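Every protein chain but one is kept in place in this view of the complex.
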Amino acid sequence: MLTFSISAIANWLVSLLSSASVVKQAEGLAAYAIGVAILIMAFAYFLGWLERKIIAKVQARHGPTVVGKYGLLQNLADFMKLLAKSNFFPKSSDKLLFAVALPAMLALSIFLILLLPLAPSTGIGNMTNGLLIVFALFAFMPLLIFINGIASGNKFGEISAQRSVIMIMSYEIPMLIVIASIGMLAHSYDLVNIVESQAHIWYIFLMPLGFFVFFVAMLAELERSPFDLREADSELIAGWLTDVSAPYYTLALFLDYTKMFLGSLIVVILFFGGWSGYGLLPVFWLVVKALIFAIFVMLLRATAVRMKLDRLLRFGWLALMPLALINLIVAYLLFVM
Amino acid sequence: MTTKINIGPIHPSTHGVLRLVVELDGDTIVGVEPHIGFLHRGVEKLAENRMYMQNIGYMEKIDYVAPMAYDDAYVAAVEEAMGVEVKERAKYIRTILLELQRIASHLLWLGTMANDLGQFYTLFMWTFRDRDKILRLLQEHAGARMFYLNMRPGGVVRDLPPDFEENTLQVLDYIEKRITEYEHYLESNQVFIERTKGIGVLSREMAIELGATGPVLRGSGVNYDTRSNKPYYAYSELGFRPQVMFAGDSFARYKVRMLEMKESIRMVREAFKKIPEGDAVGMPVRLIMPQAKNKIVTVNRETPRGEAFIYMIADKERPYRLSIRTPSFINLSLINEIAKGSRLADLFAILGSLDLVMADVDL
Partner (left out) sequence: MLIKSLAKTAKSLKDPRFTIDYPNEKEQLSDNERYMLRLDMPTCISCGACERVCPNKTITMVDTPTEKGVKKMPQVDIERCLFCGLCQEVCPTKCLTLTKGYDFEAYDKRQFVKRPEELEG
């Protein structure tokens, strides 16, 4: 029953590319993707500026003020300076993997944001298993971090990549359990359905414990304080980013804010009702809620003391996972039965 | 199978240039070997070729966080060599200024220790703001924010400005409120407590045997403070009590310094009530100053880091040999004993609680 012959596949591809509706659909998707990617980069840049100004205000100082009005162009100036420096790979590193790993992580993050529905009727359309697809692709992050660590060639990089990977993998499990309970409440895994079933009451009020578990696990995934082992600059300089040359460091900085934007959007869609709100455009509400959540994460960065690795792992396995399971059982008992 | 890693001289968090060669077994530390000498400037040798009062510029730069402590120690040695008595009002003024310097130094320590533990510079900026208020007070009197040079044999360089007392009491009220807030801020954070309690334990016997001084010694349960065991200036009249904690870990050392700050605030308020009127201006610097009568002089002082000891062989116009025993040098040598058995991530928390200044180590 070998229907997968080469000629059959070739015929299918040719028929796909030549039918008019598919070409229009592909063009539409490409335009959407490019437009949203530019918007995401603008937001990541804006989050970078916001973080510097807010942390400066908490610490009783001005942030950047000179470059551009209110220092808005400071990050752009920093990126341009870094991109203009020379690029080299360390001698003991694996050059191909080194060159590919960081751009791949950035591409993955932007791709995941493209998969999220930003308004009721845009984008990819209703994907029946949208939530599961997003998190399945999200699980590629530890693999890419690991590749980065091995390719960096020095032992600090490897140690730091191992620690990051252990942390991210042990915090993914409570996150997935909480997602299962959300799917149970909304009776589907389609992201648009999840947002629309929060029209009466947001899920954060129905599952506060689930929100707490998901929030802490998302902080660990984004590697923000208090879980920022990777950039523990008082321990291992900068971990696997120590030997990265300047143009790639730009990507790493950008990646930090893109991941934060991705995490904020996911949390807002799953727990805060996504784009529901009175009056203005739905996209506006989504972005405003994501920004408020991002500000909360930034304030947390200014306050928290970094946790050590063993306490982190104990917290993840012994505290978060039972809480996630309890949340699942309670949600089942209260809302499904 | 142990590996050795090198935490190099240029590092964001070793408080200066310090090279540590750490021997690791997995993630556990088996031995730490500090290599020092990157900041050695030859202060003791430079002092031999200059007259007494030309040296005060160099003495202050030994400890750049609390310069007045060494300024005062050296000028006390010169006074003893010349046989000059300190005036009564000057004793109280020196006590007030030294205790203000101690508060400022402990505030800087608090900021850098929180920084080492991973907090993103927030507490650092707040404590520097408070330290800046004290530095402005001292600027009104001495003329500079950091390198004061305001001690002269017999007194201070000029009397306190007329509104010094009022400004100081206002600043002290503000700082007392802030210190309590910082304590709550850190101690309500479960992660901070776990990263400092039980970490870096120094037992009482080892502290005495290895020669620890200052808050490191008092954090291990030994009731020894130069200000009460060998009192000088006005400390015995102000009712000074050493602050002692018994656990010997990083948390105990942190708590000792916080309590010391509060005790300093209390003493400055008390000193303003008891200060006598009179003249406080010491001998001005001239090209020909009184010659030294006593040959060998020793001075013990309590700097914010521990006990400093100056031993001077005095020639007629310049010191023949000046030997300074700094507290940070001895406290650094404790790191091998303290850090055995803890993890690599704790090493910087322990270094932070020892309060080292590398210029103090290398002299």
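Chains here go by letter, A and B, matching the order in which they are written, and residues are numbered from 1 within each.
Convention: contacts are C-beta pairs under 8 Å (C-beta built on N, C-alpha and C of every residue); 3 or more make two chains touch, one makes a residue touch a chain.
Note that this is a predicted model, so its numbers are computed, not measured.
J.: Out of B:28, B:54 or B:223, which residue would touch the omitted chain in the full complex?
T.: Looking across B:28, B:54 or B:223, the contact with the absent chain belongs to B:54.
J.: Write down which of A:24, A:61 or A:81 is the residue touching the left-out chain.
T.: In the complete complex, the chain left out is touched by residue A:61.
J.: Check each of B:189, B:228 or B:336 against the chain that is not shown and name the one that touches it.
T.: B:189
J.: Of B:129, B:197, B:325 or B:340, which sits in contact with the chain we cannot see?
T.: B:129
J.: Given the contact definition stated above, which residue among A:115, A:166, A:206 or A:300 touches the chain not shown here?
T.: Result: among the candidates, A:300 touches the missing chain.
J.: For subunit A, enumerate the residues touching the unshown chain of the complex.
T.: 54, 57-58, 60-62, 65, 299-300, 302-304
J.: Can you list, in ascending order, the subunit B residues touching the missing chain?
T.: Considering the whole complex, subunit B reaches the absent chain at 50, 53-58, 122, 126, 129, 132, 139-140, 142-144, 147, 149, 158, 161, 181, 184-185, 188-191, 284-287.
The rule we apply is simple: only the chains that are shown with their structure count from here on.
J.: What is the distance in Å between the mean C-alpha positions of subunit A and subunit B?
T.: 46
J.: Can you name the residues of subunit B that touch subunit A in the complex?
T.: 5, 11-13, 114-122, 125-126, 129, 189, 191-192, 194-195, 343-346, 348
J.: Can you tell me which positions in subunit A touch subunit B when the two form their complex?
T.: By the definition above, subunit A touches subunit B via 55, 58-61, 155, 225-226, 228, 232-235, 237, 301-311.
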